[in-house]
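Shown here: the complex without one of its protein chains, the others still in place.
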Amino acid sequence: MTQKTNLSAGRGYLAIPGPSVIPDAVLQAMHRAAPNIYAGELPDMMPGIVTDLRRVARTKHDVVIYIGNGHAAWEAALANVIGEGDRVLVPATGSFGRGWGDMAAGLGALVETLDFGKSSAMDMARIGEALKADTAHTIKAILAVHVDTSSSVRNDIAALRTVMDEAAHPALLMVDCIASLGCDVFEMDDWGVDVMVTACQKGLMVPPGMSFVFFNEKAAEVRRHMPRVSCYWDWTPRAAPELFYQYWNGTAPTHHVYGLRAALDMIHAEGMEAVWRRHDVLAHAIWAACHAWGSAGSLAFNVADPDSRSRAVTSLRLQSPNATALRDWTENQLGLTLGIGLGMAAPGDPAWHGFFRLGHMGHVNGHMIMGMLGGIDAGLKALDISHGKGALEAASEVIATGQVSPDTSP
Amino acid sequence: MTQKTNLSAGRGYLAIPGPSVIPDAVLQAMHRAAPNIYAGELPDMMPGIVTDLRRVARTKHDVVIYIGNGHAAWEAALANVIGEGDRVLVPATGSFGRGWGDMAAGLGALVETLDFGKSSAMDMARIGEALKADTAHTIKAILAVHVDTSSSVRNDIAALRTVMDEAAHPALLMVDCIASLGCDVFEMDDWGVDVMVTACQKGLMVPPGMSFVFFNEKAAEVRRHMPRVSCYWDWTPRAAPELFYQYWNGTAPTHHVYGLRAALDMIHAEGMEAVWRRHDVLAHAIWAACHAWGSAGSLAFNVADPDSRSRAVTSLRLQSPNATALRDWTENQLGLTLGIGLGMAAPGDPAWHGFFRLGHMGHVNGHMIMGMLGGIDAGLKALDISHGKGALEAASEVIATGQVSPDTSP
Amino acid sequence: MTQKTNLSAGRGYLAIPGPSVIPDAVLQAMHRAAPNIYAGELPDMMPGIVTDLRRVARTKHDVVIYIGNGHAAWEAALANVIGEGDRVLVPATGSFGRGWGDMAAGLGALVETLDFGKSSAMDMARIGEALKADTAHTIKAILAVHVDTSSSVRNDIAALRTVMDEAAHPALLMVDCIASLGCDVFEMDDWGVDVMVTACQKGLMVPPGMSFVFFNEKAAEVRRHMPRVSCYWDWTPRAAPELFYQYWNGTAPTHHVYGLRAALDMIHAEGMEAVWRRHDVLAHAIWAACHAWGSAGSLAFNVADPDSRSRAVTSLRLQSPNATALRDWTENQLGLTLGIGLGMAAPGDPAWHGFFRLGHMGHVNGHMIMGMLGGIDAGLKALDISHGKGALEAASEVIATGQVSPDTSP
Partner (left out) sequence: MTQKTNLSAGRGYLAIPGPSVIPDAVLQAMHRAAPNIYAGELPDMMPGIVTDLRRVARTKHDVVIYIGNGHAAWEAALANVIGEGDRVLVPATGSFGRGWGDMAAGLGALVETLDFGKSSAMDMARIGEALKADTAHTIKAILAVHVDTSSSVRNDIAALRTVMDEAAHPALLMVDCIASLGCDVFEMDDWGVDVMVTACQKGLMVPPGMSFVFFNEKAAEVRRHMPRVSCYWDWTPRAAPELFYQYWNGTAPTHHVYGLRAALDMIHAEGMEAVWRRHDVLAHAIWAACHAWGSAGSLAFNVADPDSRSRAVTSLRLQSPNATALRDWTENQLGLTLGIGLGMAAPGDPAWHGFFRLGHMGHVNGHMIMGMLGGIDAGLKALDISHGKGALEAASEVIATGQVSPDTSP
């Protein structure tokens, strides 16, 4: 019995950067009969959900929920403060930054993009210059992505606020935390974020279908001066509903509400700081392995600077077509699905097969990450892709110590 | 042991007019690990879903899906064809008709409402007059509700098309089938409907969170002449996606897609005509009971004319505060939740307690309807609300024969 | 659209006398990853389960759990106290009484059956005579069925104890409460029951797979004098386990334990007396309907005397082949499955089609019972089976008042 065999029959592991692994408790909470939407448990749980969402975003300000995905939240946030002819600045560090800008253009905004490539964080100096140049303060908002899911670049939002303050620029700071919330440290109020958008299917561990817009009083004031906001996107009644249906502008996404309640319970039982630390250690374990593999082979981080990497997603390069070959092998042979590269090359381009991504957001723990890395290590060996040794032990060392000091960083 | 006791410990029955009872098969299909959104089963099932949605709507034209509720579909449909300053005609027969008009106003449209009250179907003659008066053809669309969930009025959409044709008016015929689709007979193409909106949580038997816009070539042409449609609402790429994410403008509502697949399987296994006949017979059973109760007491149909009643929802009147008392009793004593009255009186108004509604849409069968009616009969007795006798046998007679001939209609 | 149609597409309703309708909370509790069987939540919940089982049986004595069905509990109980050559008395009032006797014979016991037919309760006088005749006290146990699921006869166990006491007979009183526990009033200690067997799939609302043997000190003493009890059936270590696996003689039925925990939570949240009252009222509603149907047609109670009827199951007669035709019709046309007759006629015998049974045990409430009765009423009409009128209103009257005074009894 030395015959080659398939080793995939077991639990599937979807290690893409979202949708992330859904906890059993969330699926359980969603497996229920239709609830009454006029009275009882469902409406009664909303105030607590609002409070607990604020705790995740670290804000005392408002939050509204849209039935929708991240793109819905993008448009919803914009629709409340950006109108035809308004000017927005988009410091892009990946596909999703540019995507939000496109959404603004779709609403008639004048979009100015500062492109920082796909492998580096925003250059705050350049942003500062752009702001200072806007002496007339015609830039109404900056659309910044905290973590760009495509590139895995993490931007320093606190530094962005500092730059804006230094330029004494009144633009709204609007931040996309779709990939990062609940994984990378984020402090809405402390960092001076005016509007933040996110969605439920990554760090919040709920099946896709809900997205969120947080906004502070400064943003609310801008909203009040908008000539018109469409009924569905208008955040005003959603933020201060008198009746349950106003949270949703219509029928509530009943089962998602229960799922979200379960997920928030898990997050706050663990504690926000503990959740962040967990993601931090696990990301460092992944990086330690990648560093080792990359020390003697073609595997490389898309983001060379560890300070600009996300704790939710890691974008990697691997000599085309090896990235695709590796993804195919781990999925077919081991039941482990890795993420495709996104936005680094066009789908038809041979270079497309030289990128892949690891999702490590939400419901992930030590043995899962070691299993993901072990699967990749096996794949590199199986496909004879040259790589450095010691990757798994480097990762298990980080897991063992829980230390994320500089020397464990690649 | 002659003591009074509570009889609610058993399966709950949510008999409100949506969200409706969810089939086990749908909940099962949604209880699953997160699927890959880039390749495999999930993307592969979309063409079949589109086909099967068309079969429900009886159309060969396009359909797009929004993550959202019915209000989202309202706005989405409008956003593609109605812009600032466009004129729309709203023949209202209940709250939801007026609500759709409000949504259009929120987009800057000029809304002209023809109010037909809350208990009667549209008067086609009046609509014909309005159309004929619009010699300049400035009315761009008619927003018509097939069944208004609040009033349970069912309008004759085929007749509306006839009136429009007779007036040779080029306005788009836009129809809201949120409450009716999959319950009341609806023929999009045969009836000449240009745009139809609906949602998943009623006749389609899926938890709320998805809504649908169907549109024909005439509507698509109007869309092409719109100066701008926001990226999220734009139906163009959604209707002809090259990549899976374009169906959704972003991340798919993964679990809802599986739920919808299961629901469509059930519907088409039974057959559209069979589904309609089932709803027809069950509605007649309900009406037979209501007719009997009403023959000697205060219970009355909101819609006196059987020809204008929906097969999905029945709105009833019962001397205030008896309607509320009855709902409370059946829920607390029997585990049967009936629908509140909607839009007939303001929540604070004592008259509010004089209305209630029965949902009979989607996953309902003979014993469920008899159980609902039996529960109401018990409640009327328990609360000493005067009512005519023989209601349950009148209903069981309809169930037994499956006859919906005039003599079984009240 | 006057065409005949099928009305079954909706929630199925299994109204057979066990397995009974399973609550969502129980299914939810069983939908979980495999738990650790050596430490943690699962072992920790056992003492509470034992306590709560005792509360259902109204006893302070021991209870052991077998992975098995009711027959397993029959054999388990017998194996601990009855050996080869021991004499047992079986007062039979249906198939299951005789079945337990057969089980004893299979263990080598000498079984003496007093047959009271299939439609009447035990005649205590005859039992008293038999006991008094046994002056040598060679009868080691009486095997009595509280409610025989086949006949729906309910026997007066307290009276049986009185007869035994009056005869000063030392035999063990062993009672089968498989059909009755959690539905009909049962007081193990107050009624002087020595051994009681039951199972999880009826009043306890858990999928079949667990059964229970309760025993008092008198029975334990008999056990101690048994020459040998097989390891698996031996209740001694199971009743006083030092380690978790000893509760089960091996691996625990992990998911059933969670299901049972959920079911016991529901029962005790409602309260034992409230559970009994609910079953009492619902049974009276059923009887009121049956009485009305039977007043002008062939439908008849198998047990004429209301004092000898169970609150868990009702066995009925209906001119063959109408009983089978009715069952087929309600299942195929309405999604309502009624119970077959059991033990009244052989399966091949045409008379077999003249019996059916209604299960009304466990997770049943007012609207469910009205739905079941409404379905039967429709079936009688559809099949043109002659029957008295007013059945459903008679039932709703009982539901409305919650009165079970003699005048509502048939």
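Going in written order, the chains are labelled A, B and C, and every chain counts its residues from 1.
In this section, contacts are C-beta pairs under 8 Å (C-beta built on N, C-alpha and C of every residue); 3 or more make two chains touch, one makes a residue touch a chain.
Just so we're clear, the structure is a prediction, and the values are computed from it rather than from any experiment.
Within the whole complex, the absent chain has one touching residue among C:Ala79, C:Ala92 or C:Met188, and that is C:Ala79. The residue from A:Val111, A:Val175 or A:Val281 that touches the chain not shown here is A:Val281. Screening C:Leu14, C:Ala345 or C:Leu383 against the full complex identifies C:Leu14 as the residue touching the chain left out. Within the complete assembly, residues 12, 14, 16, 18-22, 27, 30-38, 66-72, 74-75, 79, 102-103, 106-108, 199, 201, 207-209, 228-234, 243, 248-256, 337, 339-340 of subunit C touch the chain that is not shown.
In the full complex, subunit B touches the omitted chain through residues 24, 28, 31-33. Although one chain is hidden here, its contacts on subunit A can still be listed: residues 1-11, 13, 21, 23-24, 31, 185, 266, 270, 274-278, 280-282, 330, 333-336, 363-375, 377-382, 389-390, 392-393, 395-397, 399-405.
By definition in this document, only the chains that are shown with their structure count from here on.
Distance from subunit C peaks, on a Cα-centroid basis, for A. Once the centre of each chain is set as its mean CA position, subunit A and subunit B turn out to be 36 Å apart. Subunit A and subunit C have Cα centroids lying 55 Å from one another. Within subunit C, residues 24, 31 each touch two or more of the remaining chains.
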